[in-house]
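Following this message is one structure expressed as structure tokens.
Missing here: one protein chain of the complex. Every other protein chain is in place.
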Amino acid sequence: MKKSIVCLLVIALFVTIFGAAGAEDSDGKITVWAWDPSFNIAIMKEAAARYEAINPDIKIDIVEMAKADVEQKLNTVLAAKTTEGLPEIVLIEDYNAQKYLQYYPGSFADLTTKFNYNDFAAYKVGVMTLDGKVYGVPFDSGVVGFFYRSDILAEAGFKAEDLKNITWDQFIEIGKTVKEKTGKYMLGFQNTDGGIMRIMMQSAGKWYFDEEGKPALIGNQALVEAFELYKKIVDSGIAKPTNNWNEWVGTINTGESASVTSGVWIVGSIKAAKDQSGLWDVAPVPRLSTVDSKNASNLGGSSWYILDKSADKDAAIDFMQKIYAGDKDFYQTILINNGAVGTYLPAATGEAYSTPDEFFGGRAIYEDLSAWMKEIPPVDYGIYTYEADAAIMAQMEAVCAGTMTIDDAIKAAEAQLENQIQ
Amino acid sequence: MGKKLSMKGWLFISPALILLAVFLVYPIIYSFYLSFTSTKGIISSFVGFKNYIRLVKDPMFLLALKNTGIILLIQVPIMLISALILANILNDRKLAGRGIFRTAIFLPSVTSLIAYTILFKMLFSFDGIINRLLLSTGIVDHPLEWLTTPKLAVFVLILAMLWRWTGYNTVFYLSAMQNISYEIYEAAEIDGASKTQTFLRITLPLLKPMILFTTIMSTIGTLQLFDEPMNLSQGGVTAATMGPGNCFLTLSVYIYNLCFKYVPNFGYAATVSYVIVFIIAGLTVLQFWAGQSNEEKDAKKRLEKEGKA
Partner (left out) sequence: MKRNIRVSRVFLYLFLIIVSFICVFPFYWMIVGSTNTPIQIIAGKMTFGSHFVENFHTLFNNYDMLRILMNSLKISGISVILILLIGGMAGYGFQMYKSNLKEKLYGFFLLTMMVPFATLMIPLFKIITKLNLLDTHFAVIIVSAVSAFMIFFFRQSFINYPTEILEAARVDGAGEFRIFFNIFVPSMKSTFAAAAIYSFITSWNSYLWPLIVLQSNEKKTTTLLISMMSSSYTPEYGVIMLAIVVATLPTIIIFFAFQKQFVQGMLGSVKQ
């Protein structure tokens, strides 16, 4: 009998020992959650090093996770309404920002008076504004470029001029010639991926919702054309099918595909294949032809948010003010090292932007990209971008296979979206 | 059993009891309550049975139900039958090198779900080893889009699951078979029974409880299937569907999406998860009922007969 008590005591002891060693609020430590080691993490490390040099009392702990994992943990922590385990700073993708702000009220620090938001690109500030209050620190731009292999396209008979300000239909025709003459694919493509669709939509200043945030898929001509283009891309055989991000990047790095149309943040991945230096060039993103559309668009991009109830909130704000809204040299460095185009306007000019990039055949690509950034039609992403994406892409397979008309697909997608967001 | 002794039994059970109550029973009850609420982030309201009604009209849920059902109906029977056959082969004492074969077949079970899914994703990528092999042997004349065509993608998922779990179940069967006395088999052989007859008449009936057990465990596992489809379909930052045509959208993946990918609705997610509970409960009862009816008695009778022979 005594032994049983001893036994239970041992277990209790176990619990308390480990419990005591548990999470304590350690002051002077700013925790950051972010994803992508070669981009966001590397940039945050640079920022941390700069801040720690000014303020040695603060330690910045950058926790690296997969993007899906950051979102999952943030949801879990916020939903549990605890203040334990909150990071000070978290990276949130622009498409998702409103969702967090609206459905976790009071969770994010109101930064309206802490930063001068005129210093940031207006379309980024809009994404993080709710009821007139601003909740984040704008970070990278997702300005889209049509990045291509100048050598492959030259082999197929295309000069840089031929690729400027084209439409997607022209893009597909060029792709067919490339495939015919060089045997290379024009692009790596995943027909379940909404990325290209979102690029096309935003180039026309359209999105999946109307002003009141209601689904607006039916009667959306930009969407109809995007659907048609997806099918054309698949049918024309110019795209190498890829199943995931890694394979998709792989098609560029192995030289199998002649181009990639994506956000500027893809430059880091393009440059990973060092043997292709000098063989790349960039042109503005193709536009739609049946609606009013520009040769400028956006894909992705994210911003930093500060958790209101985190232990070292004030230190985190100071950190963001000093580096992300003050250190111009920092933005030059991350542009050169990581290809990050910041949205802090006072730092959007300077040597780093006008320096010719050898990898891109000596073109000062960031000068071009910053110019295109100003042309991006602003759209309100609303809160249900991923729901809409899922609803549309669920029908894409049938459309591409030719078993469903685009009209029916859009109707089905809208019905599903209505159900999803009720 | 004396009362005092029974009381002492509680001491043995109590640590487990306390832990289960805190870490299992409470969360179960709490999430059952959640299934009657609708939440958007931390904004929550009690909606009664509305979530359950919503299910019936939710195309994504119905699709997830269908996908899970398909995987369950194809993968579990193939896996268990293969495991039975393998176990029967490996149970032969005259088989040379059966230790090596047994180890090889069990080996996949030690890999983590994430690790083997990543391996399979790479094996079956557009220019992965499988496509190279098929091309070089002339079986196909152009690479197959394994993971971008819905049917092929499901095929790969099932194949991967078979690879990982068949050996696992084989070990269970093998253990159960080794409990069957060898004399019974010898007697059967003397009586002139063929291998197939012995398998069907002796091994199978005696293995019934084990088959029931593995069927229930596999059913539970498949209905909760998450890691494999999630990792096979991960499409980087911009993926909109779970695999081509949403073919990897299983019930657990849908729950995950409802919680973390979309505007988080933990209430509705809890409702979906309780649907899984109800289905599992229903199937378990069904399997018990099917497993116990006539077979049990038959096996006993046969055992007596064989024993006498």
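A and B label the chains in the order they appear, each numbered from 1.
Just so it is clear, a contact is a pair of C-beta atoms (placed from the backbone, for glycine too) under 8 Å apart; a residue touches a chain by one contact, two chains touch by 3 or more.
Every value quoted in this text rests on a predicted model; they were computed, and no experiment measured them.
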From A:Asn55, A:Gln72 or A:Thr129, residue that would touch the chain that is not displayed: A:Gln72
Sole contact to the chain not displayed, among B:Tyr26, B:Phe46 or B:Tyr182: B:Tyr26
Touch with the omitted chain, as defined above, among A:Trp245, A:Trp280, A:Trp372 or A:Tyr386: A:Trp245
Touching residue (missing chain; options B:Leu107, B:Val140 or B:Leu200): B:Leu107
Contact set of subunit A toward the excluded chain (per top definition): 1, 3-4, 7, 11, 14-15, 18-19, 21-23, 31, 35-39, 61-69, 72-73, 76-77, 79-80, 82, 84-85, 87, 245-246, 249-250, 253-254, 268-269, 272
Hidden partner interface residues of subunit B, rising order: 1, 5-6, 8-13, 15-17, 19-20, 22-28, 30-31, 34, 86, 89, 95, 100-101, 103-116, 118-120, 122-123, 127-129, 132, 163, 167, 171-172, 174-176, 178-179, 209-210, 213, 220, 223-224, 226-227, 231, 234, 236, 251-252, 255-256, 259, 266, 269-270, 273-274, 276-277, 280-281, 284
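The rule is short, and it goes like this: only the chains that are shown with their structure count from here on.
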Inter-chain centre distance, subunit A versus subunit B - centres from mean C-alpha coordinates, in Å: 36
Contact footprint of subunit B on subunit A as seen in their complex: 4, 7-8, 11, 67-68, 71-72, 75-76, 78-79, 81, 93, 99-100, 102-105, 107, 190-195, 198, 240-248, 299-300, 383-384, 386-387, 389-390, 392-394, 396-398, 415-416, 419-422
Subunit A-touching residues of subunit B, taken from the complex the two chains share: 8, 11, 14-15, 39-43, 54, 57-60, 63, 121, 125-126, 145-148, 150, 233-241, 243-246, 256-257, 259-264, 266
